[in-house]
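A single protein chain has been removed from this complex, and every other one stays in its place.
Chain nomenclature is as follows: A, B and C, assigned in order of appearance, with residue numbering initiated at 1 for each chain independently.
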Amino acid sequence: MRLGGLRYLIKQGWRNMGANRLMTFAGVGVLTACFLITGIAALLSMNVGRVVDHLASLNEIIITVKMDVDDAEAEGYGVQLRALPNVQDAEFISKAAAFDEVKDLLSDYGEGLMDGIDHIFPAKYNVTVQDINYIDETDAQIRALDWVERTYVSNDITSIMLTIRNAVTYGGWGLVIVLAVVSVIVISNTIRLTVFARRREISIMKYVGATNTFIRLPFFVEGMTVGIIAGVLATGIICGVYYLVYEYIRSMYNVWIMSLMDSLIPLGEIWYLVAVGTILLGMLLGGVGTAFSVRKHLKV
Amino acid sequence: MRLGGLRYLIKQGWRNMGANRLMTFAGVGVLTACFLITGIAALLSMNVGRVVDHLASLNEIIITVKMDVDDAEAEGYGVQLRALPNVQDAEFISKAAAFDEVKDLLSDYGEGLMDGIDHIFPAKYNVTVQDINYIDETDAQIRALDWVERTYVSNDITSIMLTIRNAVTYGGWGLVIVLAVVSVIVISNTIRLTVFARRREISIMKYVGATNTFIRLPFFVEGMTVGIIAGVLATGIICGVYYLVYEYIRSMYNVWIMSLMDSLIPLGEIWYLVAVGTILLGMLLGGVGTAFSVRKHLKV
Amino acid sequence: MAKKPIIADSSVMISLTKVKKVYPGGHTALDNVNLEIRRGEFVFVLGHSGAGKSTFLKLILREEVATSGRVVVGGRDLSRIRQRDIPYLRRGLGVVFQDFRLIPSMTAFENVAFAMRVTNIAEREIKKRVPYVLNLVGLAGKARNYPAELSGGEQQRVALARALVHSPPIIIADEPTGNIDPELSVEIMELLKAINMVGTTVVVVTHEHDLAQRFSERIITIDHGAVVADDQTKGGGAF
Partner (left out) sequence: MAKKPIIADSSVMISLTKVKKVYPGGHTALDNVNLEIRRGEFVFVLGHSGAGKSTFLKLILREEVATSGRVVVGGRDLSRIRQRDIPYLRRGLGVVFQDFRLIPSMTAFENVAFAMRVTNIAEREIKKRVPYVLNLVGLAGKARNYPAELSGGEQQRVALARALVHSPPIIIADEPTGNIDPELSVEIMELLKAINMVGTTVVVVTHEHDLAQRFSERIITIDHGAVVADDQTKGGGAF
């Protein structure tokens, strides 16, 4: 095909968008809406996943060191713990510190309660793990160490966290997939309708001797342009809303929130993912989808 | 209008659905998809809201009774507590029970630790509130009672719960509203496209002397039928998915889950809400929406 | 509910006074047209392609609105008619459109029946009348075909059947024989003539001089948007 011909077909695609304003508007609207829904669901899911991961990582294995091991020796064993595969960090708590902990805990019950019993408290380690799914295995490895008296894993919290994490991972991404599928159905229905409304025009072109490629190219250009516009719009709206929500949460000034902020994903890290994702998908769905649904009207 | 004429117009609406199968399919598909998205978001939001409410309601005010009040007298004061406006329940813990609690707590640290100090533990009340938003007011009222030594409210947990609850309430329902608006846009775009594809037909009817009502009624019937079908489909899918998820969660047999189950809304309580909501909305959107968008093609 | 058609039983059925029609874009299709068509007349409108013949019919139908001047149909001033009265005006006018305007999703039968349905006639009546009219125009065997399955002439005859079906006081036909062979054309014109004999006003646009000469009592010639000739009592010799 000559270059001039190609230029004509591309221009034709754009001219059609103006001539079929209702369809252009409908196409952009539907695509943008679907991108919004799916994009927001994905971002939500990613963030909740990160927050839950963060909370889960706070879950600890508490180790009591045998009474006959002195603080200096016990602190040295930290190297062994940190060398274990799934261990994130191991915080040492000396005998004296452990005593203070309990004393604090019981301070409500009156002064003098704990006098003279400081020698009975063992040293401890608070161990955080990398992957909470393998906390039981890590626990077993720690218990095998000869200087360890016993270990505690809060099973309730572990299972809560695991349940929430799994719910978020499967549920959240499941929702994203369902929304994506629904979006594709809605989008392809819309495209088929817009092409359907112009089926006569398509068939006339065939009768005048136009090849399938010649007819399809302007539709392809048109669909791709609609897709790009929708992608840009969706990126703008998603990023705008995300930024506002992010800033709102940050403005709430709350200890708990502050610790959450670290797990929330800042806009700077994801805006280009959103942009590339929606715009590429827009081009693909719009361009290929349209060119494809023209096909069934070409058989004349 | 004669009854026969009305019957004809209704039949005509149904016949059109067959003749315009692509549009019927597109309409049902888009409506169903939108109902699914919005319905699932609403149910999710309702359930998370209920769960968080439930968890929040577990948040307690712990009261230490003055040491000089004996157990019998202290237990009697429960009536005062339960009479307070925001108090849900007040659980009495006698001096002996309070001692046992602490003993349990410290059992790791070796036997005999607590011997001879049972007299130093005061009796306690665990008070749960109806509305966590007013927990501070309730705390103040309790502290004003003369037999109360002091009270503890876990501020961290309270604020976490309040934050989550607000996030779920505003965020969740905000999402539902956004999805609903998006759905209405997508639906009305689709309807406008299906009507647009038949604009010539509509204008020809006008040239033959058909009144606006006469032209619109079959479209109205068609739109309403599409809406009802979409409503029924969406209800079926939503309820089916909901039932499966509900049963799956129940099958997980976990203490924590079991306590959650009480706050999850069983299918029996909501299926008719879903059904009435989607089907009514379907009739409204489909019927009125279609009849309305026919209007702009009637001005000939 | 069943409103009467708006066409009053006046002696002047169609009257145009100083009518001018300028299309958006600036083309003047009709200019200073003055015309009266009386009840029971059989009028031919002749003119070159683009002379303004269809525009004249579109004004009568209120498909287009005159830029200036008065168009009165059946005693009704169309510049003053309310939007919701237009359907009732059109029910009094049986029209064959130059581009047929058949509803593609309806069979020939349904296309004709539809014109009766809008006037709220009983189904029993429709079931009798439509096949009769289709038979009149020679389409008895094509009742169940869709427009896309009909030849050009057959589509034109469906349009004619639709115009005749509810026996309107005025029949307007834009090139009703444009796609039909001469023998059939004569038959169709004789049919219109017979309908005219029982009191119906008939206006036919055509470019077939021969037909016009043979059947008409009055030939109006339009050229470049103006009435250049209006010959009464010409022809009519066929009867």
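Just so we're on the same page, contacts are C-beta pairs under 8 Å (C-beta built on N, C-alpha and C of every residue); 3 or more make two chains touch, one makes a residue touch a chain.
Quantities reported herein were computed from a predicted structural model and do not represent experimental measurements.
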Where does the absent chain make contact, in terms of the chains shown?
A, C
Filtering C:40, C:75, C:131 or C:153 for touch with the omitted chain leaves C:153
Which residue among A:163, A:188 or A:212 touches the omitted chain?
A:212
Chain not shown, touching residues in subunit C
23, 25, 46-50, 53-54, 98-99, 145, 149, 151-154, 157, 174-175, 178-184, 207-209
Residues of subunit A (touch criterion as defined above) contacting the omitted chain
1-2, 4-5, 8, 16, 19-20, 201, 204-212, 214, 299-300
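Here is the rule we go by: only the chains that are shown with their structure count from here on.
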Connecting every touching chain pair, does the picture come out as line, ring, star, complete or other?
line
Point out which chain occupies the most central position, where each centre is the mean of Cα atoms.
B
If you take the mean of the Cα atoms for each chain, which one ends up farthest from subunit B?
C
Roughly how far is subunit B from subunit C, centre to centre by C-alpha average, rounded to an integer in Å?
62
